[in-house]
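Every protein chain but one is kept in place in this view of the complex.
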Amino acid sequence: MSVTATTAKPVSTRVELEINGVAADVRAGLSTTLLTVLRDELHLTAAKRGCNQGVCGACTVEIDGVPMRSCLSLAHGCVERPVRTLEGLLETPRMQALQRAFAASGAFQCGFCTPGMLVAAHALLAADPTPDDAAVRRELSGNLCRCTGYARIVAAVQDAAAAINASGEAAS
Amino acid sequence: MSAVQHGMLWPRTVDEATAMLADDPDARPLAGGATLVAMMNARVLEPQTLVNLSRIDELRGIRGEADGGVRIGAFTRHAETAACALMRGPAAVVRQAASKIANATVRNMGTIGGSISFADPGLDYPPAIVAAGASVEIAGPSGRRRIAAADFFVDWYTTALQPGEIVIAVLLGAPRMGGGAYVKHARVAGDYATASAAVCIDAAGPVRAVIGSCGSTPVRDDDADALLSGDRSDAAIDRAAALLEARADPLDDVRGSAEYRRLLIPRLLLRAVRRAEAGTDT
Partner (left out) sequence: MSALVGTAVGLSVPQLEGDDKLCGSAQFIADLHRPGMLHGAILQSPHAHARIRGYDLSAALALPGVRAIVTGDDLDERHRMGAFIKDEPAFAKGKVRYVGEIVGAVAADTEAIAREATRLIRVDYEELPAVIDPAAALTPGAALIHENSASYIKVFDAGTDGNLCSRTEFTSGDVAAAWGQCDAVVESTFQTQAQAHLSLEPVGALAEIEAGGRITLWSANQSVFRVQASVCESLGLPMTRLRCLTPRVGAGFGNKMEAHVQPVVVLLAMKARRTVRMVLSREEDFETVRARHPFTIRIKTGARRDGTLVAREIELLLDGGAYGDDSPGVLGYALLMQCGPYRIPHVRANGRVAYTNKLRFGAFRGFGVPQVTFASESQLDELAAQLGIDPLALRRGNMLVPGDPWFGGQAIRSNGLAECVDIVERESGWSTPLPGPAAQAPPGQRLRRGRGVALSAHISGLLASGAIVRLLEDGSVLLNTGAVDIGQGSNTVLTQICAEALQLPVDRVAIASPDTDGSPYNWGTTASRVTYVAGRSVVGAAAEIERQLKRHASEMLECSVDDLELLPGGKVAIKGVAQKAVSFADISGRAHWATGGPLIGTHSWVFDQKTFDPKRAVALGLPFAQIGVFSFNALVVEVEVDEATGQVRVVGAWSACDVGRAINPAMAKGQIEGAFVQGMGYALVEEMVWDGARLANPSLMDYKIPTMAELPETLQAYLVESEEPSGPFGAKSVGELGINGVAAAIANAVADAAGIRVRRLPMTGERVLRALLESATPA
């Protein structure tokens, strides 16, 4: 890979972000990613760095309500765009149903891919409360897992969907 | 000429954006970031100034034009393009291509303008928009212009964009009867295409067939199109594939050898023609 010589020193400037509903004042250079800011400045370490190229999915967070790669999002590019990490989604009934289903199904082993997987699954169920097998596989194919072989993750997402829908019906 | 500003710049109009780019030749436009930020992370690029296009309303969204055509704003995310019902008939090839880019999360980020401006021959949009007969609308210091998609891709990572110019839209002709298909062969879901075939069949006759990932730009051939426009038998497809193959210049890489890509051309072309005929969305 080629390396270009830098003549200018990277400059960190103030940038105000909205993370999990709270204003966060951080310092970031132009090339600083949201992932770096989340982990190193704000100590929100659920989002992980697995590849830094947007392929593995371990860094997935919600920006503007939609799952995105925090490793491919520049901190300065996230002004006025609400960011939600796994830490900020823990209270939602949908996430809690997913966590219960993941635990019951054995849908994680080492846990490194799990935060990104949960954020992506959460968004999937928000957009499509009754995804079929094919939809789950398609929508989560961008979240790599090396431990589980995926089958239990698919089952857990389906189980969570069923549980959410059942409780929703009960409530209505 | 105004003083060079560093950092993230936020133009609100296309003219503001092109002016910023003109002021600073080292500034780079930032669309979805899927490509650019990956390159910054790898230290392949280290721009001091980014012109962020995300707040320019004119660049956003897909709309139908008065003449029945479809205008895809440069800042349209792949997810939106993949879900757009306006792209029917032959134009479905573009929608299918969008749906096969990377994965769902990256499709929430990447944009058509950013993607085609990067002009990596392995991308999904280039063969699809060429097959769709699209044109690319460009804005720059000397104003706006439109060129055919086929003329937009010039070489490896090289487009017809002049310094200071940006893509502002991809324009598809009015939806017509017929079908389109984008067939992508890749090692696993989300990988770049090892090779691809994009075919548009206009019910009125003309066929356009384009091969992707087999050269520095999308591969097409007038004679192959003419052939297929009159005859879509297996034998005709084979002859058309041979013409396309003669123009292809694939490389060896980790996804496959040049020889394998050549073998794939007739096979993917056949599959794409049949799918375009069937109108099946995959």
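We call the chains A and B, going by the order they appear; numbering starts again at 1 in every chain.
Here is the rule we use: a residue touches a chain if its C-beta (ideal position, glycine included) is under 8 Å from a C-beta of that chain, and two chains touch if they have at least 3 such contacts.
Bear in mind that the values here come from a model prediction, so they are computed numbers and not experimental data.
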Would you list the chains present here that the left-out chain is in contact with? A, B
Contacting the left-out chain in the complete assembly, out of B:23, B:191 or B:249: B:191
With the missing chain put back, one of A:37, A:140 or A:163 would touch it. Which one? A:140
Considering the complete complex, of A:19, A:37, A:55 or A:123, the missing chain is touched by A:55
Of A:65, A:111, A:129 or A:168, the residue in touch with the unshown chain: A:111
Given the full complex, what residues of subunit B touch the hidden partner chain? 103, 185, 187-192, 194, 234, 254, 256-257, 260, 263-264, 267-268, 270-271
On subunit A, the omitted chain is touched by residues 1, 3, 10, 39, 43, 45-53, 55-56, 58, 85-87, 90, 99, 102-104, 106, 108-115, 118, 136-138, 140-154
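In this text, only the chains that are shown with their structure count from here on.
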CA centre of subunit A versus CA centre of subunit B: separation in Å? 28
Which of the residues in subunit A end up touching subunit B in this complex? 1-4, 6, 8, 11, 13, 30-31, 33, 52-55, 57, 60, 66-69, 71-74, 76-77, 120, 138-143
Subunit B residues touching subunit A - in the complex, by the definition given at the top: 6-8, 30, 33-34, 37-38, 40-50, 52, 54, 79, 102-106, 108-109, 189-190
